[in-house]
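Left out: one protein chain. Kept in place: all the others.
Right after this comes chain A.
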Amino acid sequence: MKTHCTRTWVLLRKDAADMVKNPNMLIMLLLPVLFSWIYTFIGAETGEHLTPAAVLTLATLMTLALVPLSLLSTAIAEEKEKNTLRTLMLTGVTAGEFLTSKALATELSIAVVSTATFFVAGAPVTALAPYLAASLLGALPLLLLGAVIGIASRDQMSTGIAAAPLALLMMLPAMFGAAGGVIGFIARLMPTTAVLDLVYAAMELQALDLVSSMLVLAVWSVLSAAVFALIYKKKRLDN
């Protein structure tokens, strides 16, 4: 157990440092922060600025769509593409240690990005802890899906084929759900909409229905875990 923890810790430090050293990953992490800063200028001419909650909503959607799906899948695929995964496996690193460190590094980066966007949006400090909890919890099913894409992809380039449409699917219904109708119905089923409800609750605004939001997140987590197990069993890590 101690060996597992030590190796996961060593890998986590490497993965976390790599997110800063890798220009592609760094850009993905900076985009939500940059956009939340830009959103704060919306309505500046009329004096009707977006509220911190509105800015955070848009930034959270972007963070959840980009980081767990694109960043995690790219990180896994890069290790396969550049044969470093094979090197790790031959030192006795297990698939569990490898994936745990990648998932933890991604959660860590979500925490950092979310904290930055939180302050850029000008949200009250008292809401930081519940906001982070909502973001990190909501990222779990997306992390599993990001890992599935990484495992199924041969290289970094091919991760985009699955990650980009999935990211749009996670973002758009949640953004336009308020329009109602079919979009509104689909939005209620998406994990990102559920996270936004949690974010609203964290900001002490009226959330639609927290119980159903938690239920949606739970169902997505179970389904994502099942897909992950299926794909992992079929492809293994180093396919």
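Just so we're on the same page, a contact is a pair of C-beta atoms (placed from the backbone, for glycine too) under 8 Å apart; a residue touches a chain by one contact, two chains touch by 3 or more; residues count from 1.
Note that in this section contacts and distances are computed from a predicted model.
You can't see one chain of this complex, but its UniProt record names it "ABC transporter ATP-binding protein", from the set "histidine kinase", "Beta sliding clamp", "ABC transporter ATP-binding protein" or "L-lactate dehydrogenase complex protein LldG". Touch with the hidden chain on the side of chain A covers residues 3, 6-7, 10-11, 14, 18, 21-22, 82-88, 90-94, 238.
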